[in-house]
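Below is one structure, written out as structure tokens; the observations come after it.
Certain chains of the assembly are absent from this excerpt, and the rest are unmoved.
As written, the chain order gives the labels A and B, with residue 1 at the start of each chain.
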Amino acid sequence: MKMIQAIIRPEKLDDVKHALEEKGYIALTVIDVKGRGEQKGITLQYRGKKVEVDLLPKVKIEVVMKDDEVESAIATIRASARTGKIGDGKIFVLPVEMMARVRTDEVWT
Amino acid sequence: MVLDSGDTAWILAATALVMLMTPGVGFFYGGMVRRKNVISMIALSFIAFALVSIQWVLFGYSLSFGPDISGLIGGLGLAGLIGVGQDPSGTSTIPALAFMMYQLVFATVTLAILTSVFAERVKISAFLVFGLLWTTLVYDPLAHWVWGGGWLAGLGALDFAGGTVVHISAGFSALAIALVIGKRRGFGVHTMEPANIPMALLGAALLWFGWFGFNAGSALAANGLAANAFVVTNTAAAAGALAWMAASWYHGRPASLGVVSGAVAGLVAITPAAGYVTPLAAIIIGAVAGIFCYMMMLLRIQKGLDESLDAWSIHGMGGVWGALAVGIFASATVNSYTGLLSGNVAQFTAQIVAVVVSVGYAFVVSYVLARVVDATIGLRVTENEEYVGLDISQHGERTQG
């Protein structure tokens, strides 16, 4: 199994959630994070002073899925989270060795 | 007349109550914007308060209440408050300085209401310039016309505590500015979740509390008329709250923000009427305000208009309804004036004139001012600054997780 971690713009969360839902990825976990991108954040020109604001609010979505679902899930997230402007975010894929349900004794590997 | 300590005590207390409405607006609005702009929204109310406080002392009071010049504006005879003394003037029973101060907090809260349309996108510098121009060129003349011996009062229009001067002027100015400043980026596309609803409720509580000073203080005495104003104010607010709650419940669920928005709508509508109508009329005025302003808000959203925190639909349209309501419900059992229901068509007509004039004046002058400020120093922050939020970009501060 794999865990997809997608870091996206907070205002895109609803779109991504719905897009994933339509493709059948219902279960997911959402975390509020702050992030600094490769652009080193945003430079404000303020009264002659440059100010770096380098940690911006982002949202992280974690979804655990079967290996063969990863590609389509990434495509879905990309399509729904993209604005084309700097700061759209990143997607990471991590290996997951096992998943267990708390409510029952089910286990997936 | 001679100073009455009871009347003075009440006006001083009422002035403090009204003063609290300005940060009250700040918290009410601040709770409803996105987290990255909460501080900015509250700060705007403080800045509005400080700015108008100084303007009023220097020349604003004089423009509004100074010696009348052809019914249009006050002269500069009271500039710097020279000659505004500790004794009552004319038929007043309170110190002239207390009257001046009471009027000051009205001027400040009006600018604070107007910050609705600047939410989440205005440059502070632009707000300072615009605010100074607006209070001088829109608020001060209107205050003079209605309360300072100007031509509008001469037509017989009634406005007990500021339906036209405060609410219509702020609301329709906000509408005009909305057309110039434009939508927040993402408006209508992304959900813009209110950052802190309890904070908005706190703001509403302070508004309701302060409004007793606003309306009952407008009797300028601690007497039966003040008591009547106090009672109808509360009654209309409660009716507005229940009405908006019911209407929004019908469409889904009764949000707490709906309850307090309805209360504010009721408070706005009763403002011009507080010294002229009975408690039973106040129930009708408030309930109609709750439903009417709710519908106006839906209309605004449907039209895609980003007058962000509804100064127009609540203060503007609530103020219009209230001004007309005076002309309908004014009752001789309360004060010496009557309205349509007592067969007095003239009063109703006078009210319509006052509404049309104040709507028109506020809208036109505000629109021109907004264009001028936008063309010169620019009303909005840059796209990046807006994305980061005004808290960080304008104030270098932020609300923590």
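The rule is simple: a contact is a pair of C-beta atoms (placed from the backbone, for glycine too) under 8 Å apart; a residue touches a chain by one contact, two chains touch by 3 or more.
Keep in mind the model is a prediction, meaning the values are calculated, not measured.
Undergrad: Tally up each chain type across the whole complex and write it as a label-plus-number formula.
TA: A x3, B x3
The working rule: only the chains that are shown with their structure count from here on.
Undergrad: Measuring centre to centre with CA averages, how many angstrom lie between chain A and chain B?
TA: 44
Undergrad: Enumerate the contact residues on chain A facing chain B in the complex.
TA: Per the stated touch rule, the residues are 11-12, 14, 32, 42, 44, 46, 51, 53, 56-57.
Undergrad: In their complex, what parts of chain B are in touch with chain A?
TA: Those residues of chain B that touch chain A are 35-36, 186, 190-191, 384-385, 387-388, 392-393, 396, 401.
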